[in-house]
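Written below as structure tokens is the structure these notes are about.
A single protein chain has been omitted; all remaining protein chains appear in their positions.
In this document, chain identifiers A, B, C, D, E and F correspond to the written order of the chains, with residue numbering beginning at 1 in each.
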Amino acid sequence: MSSQIALPILIPLLSGALSLVFWRFRGMQRFIAVGGTAALLLSSIWLLGEVNAHGILVSQMGSWPAPFGISLVADLLGAIMVLLTGIIGFAVAIYSLATIGRGHEAFGYFPLMHLLLAGVAGAFLTGDIFNLYVWFEVMLVASFALLILGSEKAQMEGAIKYVTLNLVSSVIFLIAVGLLYGKVGTLNMADIASRLAAMEGDGMVDVLAMMFMVAFGIKAAAFPLFFWLPASYHTPPVAVSALFAGLLTKVGVYALYRVFTLIFHHSPGYTHEILVWGAGLTMLSGVLGAAAQYEFRRILSFHIVSQIGYMILGLALFTPLAIIGGVFYIMHHIIVKTNLFLISGIVHRLRGTYDLKKLGGIYRRYPWLAVLFLIPALSLAGVPPLSGFFAKFIVIRAAIEAEAYGVTFIALLVGLLTLYSMIKIWAEVFWKSAPEDGDTDPYPEISHREVWLVAAPVVALAVCTLLIGLNAEPIHALAEASATQLLAPERYIEAVLGTSQEVQP
Amino acid sequence: MIEFLKQGLILSGAIFMFLASLGLLRLPDLLTRMHATTKAATLGATLIMLAVALHFTQVAFVARAFGVIIFIMMTAPVAAHVIGRAGYFVGSKLWSGTVKDELRPNYDPLTHELKSGLDTEANARCKPKPGEGDTH
Amino acid sequence: MTSVILLSLVLMTLALCLVFARLFIGPSLPDRVVALELFSSMIVGIIGVVAIATDVPSLLDVAIVMALMAFMAAIGFARFLERGGPRDD
Amino acid sequence: MVRSGTLILNVAARFLLPLQLLFSLFLLLRGHDEPGGGFIAGLVAAGAFALYLFAFGLGALRAMIKVSPRDLVGLGLLFALGSTLPAWWGGEPFFTSQWWTVPIIGFKASTPLIFDIGVYLVVLGSVLTAITALMTTDRDPDA
Amino acid sequence: MMQLAVLSGFVLAAFAPLLYRWLGSRTTVFLALYPAAIVVWLLAQWPSVVGGEPVLLEMAWVPGMDITLTFLIDGLSLLFALLIAGIGAFVLLYAGGYLHGHRDLPRFLVILIAFMVSMLGLVLADNLVTLFVFWELTSITSYLLIGFNHTDLSARKAALQGLFVTVAGGLALLAGLVMLGSAGGSWSLVELTTRGEALREHPLYTPMLICLLLGAFTKSAQFPFHFWLPNAMAAPTPVSAYLHSATMVKAGIYLMARLQPSLGGTEAWVTILSLVGAMTMFTGAFLAVRHTNVKKLLAYSTVMALGTLTMLLGIGTQGALVAFVVFLLAHSLYKGALFMVAGILDHETGTKDVTAMGGLRTLMPVTTAVALVAALSLAGLPPLLGFIGKELMFESVLHASHFTLLLLLLAFAAAFLTIAVAAIVALRPFFGEQRQTPHVAHEPPAAMLLGPAVLAALSLLLGLMPGGLDGLVQAIVVGIGAPEANVHLALWHGINLPLLMSLAALVLGWLIFRRWDRLRARLAYLDPVIARGPEAGYDAIMVALVRIAEWQTRALQNGYLRNYLAVTLLVLVGLVGHAFFFRHTPQFDVSISVYLHEAVVAGLMIAGAVTACLMKSRLAAVAAVGVMGFSIALTFVLFSAPDLAITQLLVETLTVILLVLVLFRLPRFANLSAPSERLRDLVVASAFGVMVTLLMLAVLGGERLPRISDYMVENSQPLGHGHNIVNVILVDFRALDTLGEIFVLALAAIGVYAMLRFHAAEGTGRLPTRPRSSDDGE
Amino acid sequence: MEPLMAVSIGVLFACAIYMMLRRSIVKLVIGLMLLSNAANLLIFSTAGMERGRPPLVPEGMAAPAGSVADPLPQALVLTAIVIAFGVLSFSVVLLRRAWEVVRADDLDKMKDTDT
Partner (left out) sequence: MIGAAWNLLLGFAWVVLTGDFSGSNLLAGLFFGYLVLALLQPQVPALQGYAQRLPRLVGFVGFFVKELLLANLKVAFDVVTPPWYMRPGVIAMPLRAESDFQIAFVANLISLTPGTLSLDVSDDRKVLYIHAMFLDDEEELRRGLAELERRALALFD
């Protein structure tokens, strides 16, 4: 019974609709926020368990046989991504209870959050290319609205760039889908893959691959298409930043993985070679961007870009090991980056600013926060034995074994510069004494309840980071199994199209 | 016979529509142009819908054709009124050949008050000044 | 498609071009709005002719919606003008 | 002050509103067989209310529809989501359509119809939410 | 399971603050039991190891990646582990005294113990990746230790410098290790030792070697990466004593020794190691005498020792390896002791400047004795272990196969400079006339004296009875590559060339010590030259980094949306264009059947769009867009899409209403761009348009497959119970799309509502806002 | 007709992009409108265009007699139109709020959030 694949989409949709109905009831909205995301988390755990046990799961929406209806497909990568969505959603929901202002709550923060999660989960689970577009739009419009909630000047300026460039990406995607349908007459990704395989030698496949690459490259914030991200990610409330940082670009990365393993894998010498260069430049430009920043969230934002490069590199090298590395990297990164943003929010809550030059003295006053920062920060920089190390290690090993030395060098250099950035934050925010005379604290004391609400998700995510590092074997095994699936697209195709006879209504 | 009538209706409808567009292009000021559009287009559409009613003989389609006629007759004058009024009040220039304007003296552009002018009949009869109307 | 119908269609689309010319020339906003309004009315006629030509009565629904709703655009523009929007804009 | 509408517009709106709403319901209910359906019907209904809004202003519109357009959106979403569930209850994949014939009048009810009604409400509610929000802030200068 | 016992030190570290709350100042004693226990355990392995039987404790960690927690205890790792745990225990005790009452002592202990465990893990690990894991952990923990005085800018800078250099090297090391593991087909050090032949002939040998050595050199402060080590003296002295004498800096040495059997002995190996080592040796010694700060003096002399060790590994003969082991041990003992003495001086007198001290022997006689013994070993005088080490070093340099003369000269120079350093450190503060120091000096507490005293005593003891080390040294030397060895250490080898060289060095060194003050003044002339050394390079790199970063940000993330757009689109057009023309042979099947009225409608569509671009007035542009929209609706009518036509024109109408409602508030169009900009934009836009047209034509003209929609057409009525196929698709076949789509609409409505009303509500103060809890996006 | 549409759509896209590259936010929004319209047309016409055969099943029949226009792209375009409408209304209001906050129609004045 694989119909429950839809649950991770329907649960947040339902939560979103319900919170919309309870628009005026703040308590109810908060209750749904926690309950809904918890349900999402549970369903995603269940889903991953099922997929792990039984292989790729497929559900034909409306009982229409593939490829005619819309198929929901949960392979390991999809299920892993959904689980991460659940984790991040739940963590951010808890965190939001303490940090989101009443104004934001009164104007739809929670419904928007649920629907963002729904869009993300939908994108991870759909097996239909146009349906993917739809979920992208759900996610996108939810993120638009979250981005502008509060109507600050910076939010508006950032949002214009964010909206415009993401819409351009959507349109490119749409054009590509239109052309693809015109060419192969189907929308089901498995069907597209099998039909294109039959058309091998038709160069249009590569042309379409380029369109998808750019469309998803924009969503993933790859070089040189990332402009929208640093322009906007530091402007909304921090819980929103954290949600975006963890999930949004990863949807782009996921889409690249999906499309370039399932559909466009026939001429890796061309398509994936371009991806290699894109990945290298993404890493480098992102990390250099961060080096020029002196604002907590801006640094983190640029680092999203550079880390995206590693993930794309895993795909681009297109060896089993590289894909393992890429998948591992995604898992690690989502947790770590979200956590860093959440921590930046706590610092902001304590000191009222994100500006490194105005911050300081946290290490002395709040050593627990310093430790909580160090775990994800060092993990991001790939310091062993945290999660980021293994992620980076596998990717680099794959790069060396694929004899891609240039990009290996970049990857190593970027690791160093990432550490530099994290250390910069550490030194400025935590070690340095606060600029205006040490321990006088003009900010209102943080209440106990608030501390628990903001610290719980941060601690939980830090524990995840530690666990992924110290107990890397299961995660690695998962990534390995997922990579095996990704590199055997025929299994995906078989799972989707092979079952079509039985579900004939 | 019906076929011939139908074609006649279609062609005349098309011609009226063409005339309407010609009028829109040629006529000298906003209000006169609006005459062309409101009537000729409505008439054109009506004629064509009559042809449609002749063509599709089922009641449902005939009813729909008449529905179109009725709806267009209901909406076209409203649109014309709204645009004409707005255009006039924001000061569209009247054609120099305009012979009279009984509205202008009764309208207060600041308060948007529009008097009937019946109390000061003299005002209502005053001669229009050609080309005026841009005094906002 | 009979020649009468084809002729009508060409005539009406040419009429659309004339309307568009007015929209392009202006000179004032109300002129353009009138042009847009006429444009939509003409489309109702064209739809009728196409419905006859293709023998597709379902197109009448398009015509009904057009007849019933298209004038809303004009109302919107008028509202803009009345609220003090510049007329030459 | 600018008046919200003129006499002619007001009368037209008062007449057109029921007509347009009726037409929108018509489009909704037979959309499965002829051009129409939830979107189109919802847009027509939204247009109808927009006309009423232009003619009589926000207060009159609010007095007439009573529920907040936002609630229409939520309700519509719940309708649409709800229509996917009966199939699940019966052990079939989500969205599998279910058809019931209402005994006396012979009307064929179905989950796709419920779904379409949800679509209708969402479209109507969304457009109205946007337009009323725009009109509200239009009121107070420089809000 | 011993692995977990060792690694449980991390847990112990985490609990140190808690322990401190319970035990107070006795915490360090308690904590020192942990390394002491490890020493005991290590000593228990001694017989087996010395008997030529390395101990291999296997344990899995991440089997999927071939990463194990296996411990390899052979001679080399036993020696290192003993030094780490043994000196570690003393350092813990010492730290308890040195930082007594310091508010950050608990945190200090956390990091120190974590460092110690990492270091143990590093030398005990058999797996390359695990080794690297601990390697990096030592970098991070030492960063935290160097920056212990974190409110001090210079401490932070020094810490960053140390970290940056060692981590940069560490990353090279990682690459090297990966190459090593891949080339050798194994991640186990034990197994790799047996595959030296294959490795040395592997095509990746040279890059692999360079990467590995970069890691080792940076960690062990080899020239030109030596500069971070003296700067790291910003750390509290226990840290210096521990990290920068006995342990961390020797990690690189350890690694090179480890790799000697697998990679050593080649031309490249010998050349690089001996030259870099010799250069480091001389540089360290030379730079040492320029300083008056006792910690800097010792730090540079450590650089010198590290260079010596590297050089010896490079020479690689059996004698050189024996010398390596002895020198290593001797250095750890005396340098540990001397650093702790330096700390005592600093702690008790309040200054680190040797020229500010004098005649302390009366105030702190025990310290004086300890310092003297350790310094004698540093100077390489009999009967201390340092003497044996130095003699063996001279001996092996004399027998070096490459660069013999150069190495000899540099070794000799280093030797006499080191003697001078030893004299400065041990004589200057304690002898001569007594000087006023910030604090009135007296003997330190026993906890602080215990360590240096024991280490100094060991230097003496082992110097007198070096035979006790024979077994261990032999085990190590065999383990690191000497084919077979028969080691007999002795204090006295008779009068030979090395002894004569030592004597000459002693004389020269003494002379320098006597004329040190004048010499320093002379050497000051060299300051500008030295200032342009490698450290300047580091600074330049850091400055350049920020400059490049800022330049890149200005160039890429410049804030102009239109630039972002143009770049994005050009990338698209470039990639697609390339694929289109080079990967694909376009076939355009341009058969066209068009009625005039259809063409006119298409023309109107274009005309509407172009007009929208040309219009000077916003509302006119909106009207033109309306024309385009209506034309599109007409196209849908003409081409059999009634549902689309209705939707299009309804949407078009509502859009116009919306735009009009909004534009009312907005300013008019202003002509903002220059003609050149417009031309550029036109080029970008046309390129995009042409691309789309070509793609469409290619798809229309190319091979096309049957549609899935045929199924929908067939089954819409029978299975979907609907006659309007489009509607059946929307609410049944693809209802999930529709569901997503209405959520998009709902979201847009919420967004619009929130955007318009949030602000309004705030403005009127109707909104309950908590101060500061909602974030402002500064 | 399709090749003619290909050219027209190309021109539409060019217009859209040109408008989006202007500095005025209003033009940006108009560009977005053109962009989504062009994309919809592309989907519609790339699938092939059929005169006078809408995808409707005649009353009393199980399937249309003969070929009909491909209904699937029509459904896709319908979805895309509505999505574009939602997105566009959001963007329109965003641009108004941006104008209210920044008090300029010039996108070049909106670069504080970058560096």
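By our rule, a contact is a pair of C-beta atoms (placed from the backbone, for glycine too) under 8 Å apart; a residue touches a chain by one contact, two chains touch by 3 or more.
Given the structure is predicted, the values throughout are model-derived calculations rather than measurements.
Chemist: Just to confirm, in the complete assembly, which displayed chains does the hidden chain contact?
Modeler: When the entire complex is considered, the left-out chain reaches B, D.
Chemist: Of B:9, B:43, B:68 or B:90, which sits in contact with the chain we cannot see?
Modeler: The single option touching the absent chain is B:43.
Chemist: Could you please point out the subunit B residues that touch the chain left off the display?
Modeler: Residues of subunit B in touch with the missing chain: 16, 19, 22-23, 26-29, 31-32, 34-36, 38-40, 42-43, 59-60, 63, 73-74, 76-78, 80-81, 84-85, 88, 94-95, 97-104, 106, 113-118, 124, 128.
Chemist: May I ask you to list the residues on subunit D that touch the chain which is not drawn?
Modeler: Listed in rising order, the touching residues are 6-8, 10-12.
In this text, only the chains that are shown with their structure count from here on.
Chemist: Please work out the Cα centroid separation of subunit A and subunit D, and write it as a whole number of Å.
Modeler: One centre to the other, that is 36 Å.
Chemist: For subunit A, what residues touch not just one other chain but two or more?
Modeler: In subunit A, residues 13, 16, 20, 61-62, 130, 134, 137, 141, 144-145, 148, 151-152, 154, 158, 160-161, 164, 168, 175, 179, 182, 187, 227, 230-231, 234-235, 292-293, 505 touch at least two other chains, as defined above.
Chemist: Which subunit E residues sit where two or more other chains touch them?
Modeler: Residues 553, 557, 559, 561, 565, 569, 603, 618, 638, 640, 642-643, 646-647, 650-651, 653-654, 657-658, 661-665, 692, 696, 699-700, 707-709, 712, 722-724, 730, 732-739, 741-753, 755-757, 759 of subunit E each touch two or more of the other chains.
Chemist: Mind giving me all the chain pairs that touch?
Modeler: According to the stated criterion, the contacting chain pairs are A-D, A-E, A-F, B-C, B-D, C-D, C-E, C-F, D-E, D-F, E-F.
Chemist: Any idea which subunit C residues touch subunit E in the complex?
Modeler: 6, 9-10, 12-14, 16-17, 20, 23-24, 26, 29, 32-33, 35-36, 39-40, 43, 46-47, 50, 54, 56, 58-59, 61-62, 65-66, 69-70, 72-73, 75-77, 79-80, 83-86, 88-89
Chemist: Mind pulling up the subunit F residues that touch subunit D in the complex?
Modeler: Residue positions touching the partner: 54, 56, 59, 78, 82, 86, 89, 93, 100.
Chemist: Provide the residue numbers of subunit A that touch subunit D in the complex, in ascending order.
Modeler: 1, 3, 6, 10, 13-14, 16-18, 20-21, 23, 59-63, 503, 505
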